[in-house]
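Apart from one protein chain that is not included, each protein chain of the complex appears where it belongs.
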Amino acid sequence: MTDRHLSWLFLAPALLVLGGLTVYPALWVLWLSLQYRIPVFSIARWAGLEHYAFLAVDTRFWNAAGVTAVFTVVSVALECGLGLGVALALRGQRHWRRVALALLLLAWALPSVVTAKMFEWLYHPSGGLVNFLLGGRAINWLGDPALALPALIVADVWRTTPFVALLCYARLLTIPPELYEAGQVDGAAGWQAFARITWPLVRPILLVVLLFRTLDALRAFDLMFVLTGGGPAGSTETLTVYAYRALFQTLQVGFGAAIGVVVFALVMLVAVGYLRLINRESRTA
Amino acid sequence: MPALLLTLIAGGCGERATPGAPVTLVFKHAKILGPADPVPGLLRRFEALHPGVRVRSEALTWSSDEQHQFYAINLEGGSPPFDVMMLDVIWVPEFARAGWILDLTAFVPAAERAAHFPSALEPAVQEGKLWALPWFMNVGLLYYRTDLLAKYGFAPPEAYDELVRQVRRIRAGEGDPRLDGFLWQGKQYEGGMVNVLEALWANGARLLDDAGRPFPEPARARESLAFLRGLIESGVSPGWVTAADEELTRRPFGDGRAIFLRGWPYALDLFELPASPVRGKVGVAPLPRLPHGEVGAGSTGGAHLAVSARTRHQALAVELVRFLTSDAAQRAMTEGAALRPSRPSLYRDAALVARDPSLPALLGLMQRGRPRPITPYYLMLSTTLQPEFSAVLVGRKSPERAIRDATAQVDHLLRAIAP
Partner (left out) sequence: MRAGRLRDGLVLLGLALYAAPFFWQALTSLRPDAELLPLAQLWPSRLTLAHYDVVFRLSLMPRALVNSLGIALLSTLLAVGLGALAAYALARLPVCGRGLILLGMIAATAFPQIATVSPLYLMMRAFGLRDTWLALILANASFALPLVIWLLAGFIREIPLALEEAAAVDGAGRPAALRWVVLPLVAPGMASAGLLAFLFSWNEFLFAYSFTASEASRTVPVALALFPGVFEVPWGDIAAASLLASLPPILIVVAFQRYLVRGLLAGALRE
């Protein structure tokens, strides 16, 4: 058996699974989005670009797009800032490092449904810890359209900051202390040490993390679905939640597929844009 | 005569349990509220009448939306693990169209059909065939505190602005900050949809016209929505009604902390329990009207019993359905549970009225009640419209914009359904 044969033998099973369960559905969803498809009533008809034409003028779609955008930008900004801060705090840690990392990574490792239920209870108007700590005011965090999205973002930032923190922390550990000592000789300390030494070395990894986190935030579903269901009144309804409701609540598979394709395209666009940016960065670095 | 013969034959050559081969029917239903659950007793009686047959009852989740999801997933998949099911009346046309339930036309004689409320039977008859039998009936009505209204010399309000005036007067007089005015269900779910529909009907507006097009009277619909939002803004209704379902509103009223409540008849039994703080102080009235509509435009509701199309024991399952919806069974349900029968004759039955004097009044309300749009696509419509209505209730959208957006969404939906 030649190496070439062996390579195909080894690759085939994985490619088969991926092809059948990832690539094929990706193409199929495109096809579905061009149809009126309601399996329960055996409706299957060509629709062309009807769904997309409707989405272009659908206020609920644009609301969802706005919520998705705000959620993504704010959440990613906060978790990157906070993550870097945590990493800087952790950097000098010598004792109890494993315990520290365990406490940090716990938030990231928990199932998103657990996190959702946890925060739902924390935000409870009368039984929740948040209102208790605020002096017993019965603020309805998840029921007020103005407060629900910030509350959701806080929950998401809590859940994802550890990932950013870990990666920045690992990079910080690789920075040789001699650099700082040399910098101190030049009179640079504290903020300047950060700006001139730490930041340029951490920036590349932060950009990669930014990419991952942005893509994840655009695709996020579990947390908002279980925590608020997209409510109240659509104030936390992201594109993913809208797509899910169209698919499994109103049973419009064609229409739901169209929204899914939009999310798909958005994610791919952002990914390509980011990769270009990272490439440019690494070339100029 | 032929129908009767057919029934006898169908009942006769159906599956009689052969000795040594016990038949188990699975009956899925939601938890029955009330002082005593009569269903187990009824099932045992059925088993006694049909030796060799066991009926296993399985409970559904509490939420109507989740029940529907459960049914949809199981029925769509092919072989559902149940034979007889309790369906919300609004699902019957949908399940019939999807081919999930059995055609009962041949099994049920016309006289038996006619014994139920016409408005309960209407959704169960699609394309001239009978798909389910009504089990119990509901209608939306207004609960009010007889003691508070009597104290200020008020009669139950016939118009909503009268209701608002009464609330203001009573609250000013009582001076109790914890006394709420008018409680209703504004959460984003089917119950919220019902409340909005009743407000539309109260103002003479419909959801769909005869051709199935949405909002044929947009100005009146706008007024209704603005009225509901106004209730919250003016404080007549507390802000939390926008997240409240039936139980979340029944409890405060049952604890004596509200003057008016829009609810279903089951709550009355719970208000009249011995330990209830409002025992003897609750009255029932038709829902008030708005300027362009009529009094008593309550939504009818309730549950039907249907047989799964894939059941392996057709005749027995139909027998169970007919047994549970029979006069005797519904009588037992009315006595034991907080449910109201779907047979008008029982509302005038002397023994039942003696136990529950509100029955004759309820009969009138049921007969004036209106069903939600009877179409297989009702649930799709409802889930599409709920977010729009909810946005108005929490103040995120104006009624004009909500109706405009809702119309666009429904048009898009209809394009898929009816080209």
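Note that the chains are named A and B in the order they appear, and that numbering of residues resets to 1 at the start of each chain.
Convention: contacts are C-beta pairs under 8 Å (C-beta built on N, C-alpha and C of every residue); 3 or more make two chains touch, one makes a residue touch a chain.
Please read these numbers as outputs of a predicted model, since none were measured by experiment.
Colleague: Can you name the residues of chain A that touch the chain not displayed here?
Modeller: Residues 1, 3-4, 6-8, 10-11, 13-15, 17-18, 20-26, 28-29, 32, 39, 86, 89-90, 92-96, 98-107, 109-114, 116-119, 121-122, 124, 126-129, 131-132, 158, 163, 166-167, 170-171, 205, 208-209, 212, 215, 218-219, 221-222, 225-226, 239-240, 243-244, 247-248, 253, 256-257, 259-261, 263-264, 267-268, 271, 278, 282 of chain A touch the chain that is not shown.
Colleague: Please output the residues of chain B touching the missing chain, sorted low to high.
Modeller: 31, 61-62, 66, 70, 73-74, 76-78, 81, 247
By our rule, only the chains that are shown with their structure count from here on.
Colleague: If you average the Cα atoms of chain A and of chain B to get two centres, how far apart are those centres in Å?
Modeller: Going by mean C-alpha positions, chain A sits 41 Å from chain B.
Colleague: Under the stated contact criterion, what part of chain B meets chain A in this complex?
Modeller: Chain B residues touching chain A: 69, 72, 76, 94, 97-98, 188, 240, 242-243, 376-377, 380, 383-384, 387, 390-391, 393-397, 401, 405, 408-409, 412-413, 415-417, 419.
Colleague: List the residues on chain A that touch chain B in their complex, please.
Modeller: Spelled out, the residues of chain A in touch with chain B are 36, 38-41, 43, 45, 47, 50, 54, 57-60, 140, 143, 145, 230-235, 237, 245, 248-252, 254-255.
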